[in-house]
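I have a structure I would like to understand better, so I am pasting it below and will then ask my questions one at a time.
Only a single protein chain was left out; the remaining protein chains are all shown in position.
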């Protein structure tokens, strides 16, 4: 993972020193040389990589050429921002998406099924950056219902850091104004992403539930004379939980890896925006840091999915 | 469905022919037996009947496209392709000419208004079809070919080949598409060609995965084994027995992916990493709209264009997917996150 | 040879009094598909399933026998239309026509009065639920028993169907059992709400012969001791001959033949039944009328029936 | 006549998760002479299908040898099947997945004809006649046939290669009871008529009895009893065979419950 990011980052045919230094400084060879030495750019690429890996094991991700902060510090701000949004989105998406998907499957080919399917298609077809813009235009610009960009209104201070999630930290600190403010900032980007994620989940959970409905154990459960809701919740959803879990995990993973376009429009300051900024400013340590976070998120979500698989499905459990 | 009980048929096949004709009777049971047993149309009750209905089916619209949503989707696609082909005759003005007052709201002259340089938004939006559609097509076709070949090879040959190809695709898959594409375009420099290359690099794994899983499934199908027993070499087997049976899902995936391709291309352009001005590319036009926030028409119409194309391809792809065997349909969800 | 056999003499179809306990199907029809292009799946089935007796329903796949079983339980596929009557008389009450019941009433009756077991026990048990969960689910719903009561009943049931180590079995999942054990568990589940009718849809088809024998014995024993009305749906005439008291043969959604098992298997009146029997690898030796292979009689016409 | 199959002390082992191993076939030996029909009977999981696949070279041997006319049968792997082994062909259990759904029946039979020695080459029409199917079937696709008809097509295809040994891996298990005996008999007849020996694998002893000359009873990876059909059927020596026989319900209308 790090190797790929590193290779990619080094493919960039421009000199990071030029990007990082000001007009005058960049014309001064001494300053450029000092910069390159400080960043370790004067060494051969392989050495650079080994040095990077070495530092990595000491928890040192290098210093961003743009923010002049340790990359780990930048990430520790950006990641919770993304995580807060991702959690908000995934919780509502699961409730709405799995609910609607199950409902659609139960009423296969009826009107509500067709409606939800088309809606879910719409959800995944709208360009998120455009929807974000439209939502922003309507709810913020025209109606003034939603707050502006960022995670918190400017006049408020971030709550004392516990988790890095503003809503949680505000509750912990008992700052209810801050809590509601942070929550209100979540809504618009949240809704934009929820629409997409719900679209995804409706499709997947519908087909997962349809699959299960064709299983004989559902017929057997109905033959027991259980109430339909009991059959759905105890038998059908349990049976469909694995594929749904997989897609929820993937969706959550990719939300956690940053939703560049949405974050960009809403100035969210999360991983996605950080990635964009780092990539366009050739901030190599930062790009590498993002790559690392993405990799860890990917591995972790897969690991968690595997663990939950084992909890849900006795057949997967290691004997 | 039921054949009239009196209908006589070739007597020596009778018990079986009847069983086939009534295969749908015990649906629950038959479906369990696997395969598409229940879907046999007129059964094996004689060649003449079959060819007649085959002819009738050939003349009719395939059932996949008889659904209203699929028809809507198909019409939109056809419409946009017509626009892309005939736009010089359709568009009211030159999309590049800065000939109007700047930032005019939609009016009788400029139906979609004008942009910050006094260009006609309607003409630019229509010309956008010439940019996005062909590029998306190239992207989808190329990544489908690359991904399918790699996936088929990985799935059929297994072991080290599989391991190498799939680990690599996992690696690419792990990265959010847009971030990876962003890094690549930032490295190569922003241009539509580079955006397509970048997206190509990141979008083949989904085909590889689907192809691999289907080849893997098909490889152990008995007709493939039977072919090998008849002396087919692995490549003959792949070409003759496996690929025709997994091609349909890949085509469906490609249809669904077309929408994605347009979204990703426009997303990169939106970030300034795709189309170079003054190219009337939809994503770049939306990005212009961001600057003039209150002039809603700048972003609204190109965004709508993207949306209609994507939703149309998704509608058609969805209908196509439903026509697949449910088992393979599961593999082809066609949505990247 | 076996405890329950003895019955070597031909036996007439037991006369079923109109108020006798059990199920009585009259003119049952089932249509699938849109009104215009409906498919006739069942074309007027008359069938009696009396208590204390095993009623066999035979036929090839596609004959509608499974659909008949499902229709009795109200589990026919969506979009199908039923006609005719199914009357039920049980120890706890009776219903003149199950088809006329409100869905909720039918739901209360299903599982409680009429239980069903399926062909493949590995598919009809939920792979992710413990045996206890699936076994007590029905009785807790229908009988409103407490959790501990349900548990002790479940233990007794597993003992009744001869599942070894019932206490540990309750905590296990389906994949930890063999097919035969699972079918015993399925039977226990079907019996958990003390029904009076049991629909057994190909209960042994997925099992090995040696395992099948045990299940057949269990079914016979349960039918006799619990005075169950059992409908045995099977395409296997061997199983039919071993277990059923009366046999009904179906084809194209119609009843082709009905009688005691001896009568139907030894002296089939319909040519179709005879063809089925003749297709067996080991036709009864004493009947000499084996037709030459490939010269099976033509399809019965409507006038052949009943 | 060529086509002698010799199976000697064959072991096939499957790897299970967690380093465990399963001996699916555990020391099996038998001979299949040209023109002979051998029935292999056993219940699910006894290893009979694995054995069939091993004989065709689809499973690697853990120990022992399988020889065909003195030449060893090697695992197929990713190579093209060696020419001499093409004379072992197989009919599979599931008629719904043993034919390529995208190719016409005739084309699939042609594939087999192509590898038959030119002197012995049959024709699609003749093969369809052999399996009692309409000649028009050649132009249709598999989904236009019922299960029994597909199995006939599969037999025709296998026979088209002019094999010396035809292996039937539960070829009748997924057919309706009324068809089983018929298809089995047909398979036997077609094989013998075209000069192939038949290894007929089934879980149903009563069907095997109808088609086979000799029968081998398999249990837990081993052959527990072997002998002429009549002998085994009438006087089984092995307790397992006895149990198997006793469990078969007879359609005699007498209501005799089989022994458990």
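Each chain gets a letter, A, B, C and D, in the order it is written, and its residues are counted from 1.
The definition used in the following text is that contacts are C-beta pairs under 8 Å (C-beta built on N, C-alpha and C of every residue); 3 or more make two chains touch, one makes a residue touch a chain.
In the analysis below, contacts and distances are computed from a predicted model.
Peer 1: According to UniProt, what is the chain that's been left out of this complex called? Choose from "Monovalent cation/H+ antiporter subunit A", "ABC transporter substrate-binding protein", "Cytochrome c oxidase subunit 2" or "Succinate dehydrogenase hydrophobic membrane anchor subunit".
Peer 2: Listed in its UniProt record, the absent chain's protein name reads "ABC transporter substrate-binding protein".
Peer 1: Thinking of the whole complex, not just what is shown, which of B:68, B:88 or B:277 touches the missing chain?
Peer 2: Considering the complete complex, B:277 is the one touching the chain left out.
Peer 1: In the full complex, which of A:96, A:242 or A:308 touches the chain missing from this view?
Peer 2: Once the missing chain is taken into account, the touching residue is A:96.
Peer 1: Among A:146, A:208, A:260 or A:290, which residue is in contact with the omitted chain in the full complex?
Peer 2: Residue touching the chain left out of view: A:146.
Peer 1: So which bits of chain B touch the chain we can't see?
Peer 2: Residues of chain B in contact with the hidden chain: 27, 96-98, 102-103, 116-117, 186, 189-190, 272, 276-278, 290-294.
Peer 1: May I ask you to list the residues on chain A that touch the chain which is not drawn?
Peer 2: Answer for chain A: residues 12-16, 18-19, 21-28, 30-31, 34-35, 38, 66-70, 74, 77-78, 92, 95-96, 99-100, 102-103, 106-110, 136, 140-141, 144-151, 153-158, 177, 180-181, 183-184, 187, 191, 213-214, 218, 222, 227-229, 231-233, 236, 267, 269, 273-274, 277, 280-282 touch the chain left out.
Definition applied: only the chains that are shown with their structure count from here on.
Peer 1: If you average the Cα atoms of each chain, whose average lands nearest the overall Cα average?
Peer 2: Minimum centroid-to-centroid distance belongs to B.
Peer 1: What is the chain whose Cα centroid lies farthest from the Cα centroid of chain C?
Peer 2: Following the centroid criterion, the farthest chain would be A.
Peer 1: Using mean CA coordinates as chain centres, what's the gap between chain B and chain D in Å?
Peer 2: 43
Peer 1: Please work out the Cα centroid separation of chain B and chain C, and write it as a whole number of Å.
Peer 2: Whole-Å distance between the two chain centres: 47.
Peer 1: Where the centres are mean C-alpha positions, what is the separation of chain A from chain C, in Å?
Peer 2: Distance between chain centres: 53 Å.
Peer 1: Listing for chain B: what residues touch at least two other chains?
Peer 2: 12, 15, 19, 23, 28, 32
Peer 1: Can you tell me which residues of chain C touch two or more of the remaining chains?
Peer 2: In chain C, residues 60-61, 119-120, 123, 275, 279, 294 touch at least two other chains, as defined above.
Peer 1: Considering only the defined contacts, which chain B positions touch chain D in the complex?
Peer 2: 10, 12-13, 15-17, 19-20, 23, 33-37, 39-44, 46-47, 50, 157, 221-234, 240-241, 244-245
Peer 1: Quick one: in the complex, what on chain C touches chain D?
Peer 2: 1-8, 60-61, 179, 208-210, 212-214, 216-217, 220, 235-243, 245, 261-266, 275-277, 279-284, 293-294
Peer 1: Note which residues of chain D are touching chain B in the complex, please.
Peer 2: By the definition above, chain D touches chain B via 56, 58, 76, 78, 80-81, 83, 86, 88-90, 92-94, 96-103, 108, 111-112, 114-115, 132-134, 136-137, 139-140, 143-149, 154, 157-158, 161, 174, 176, 178-179, 182.
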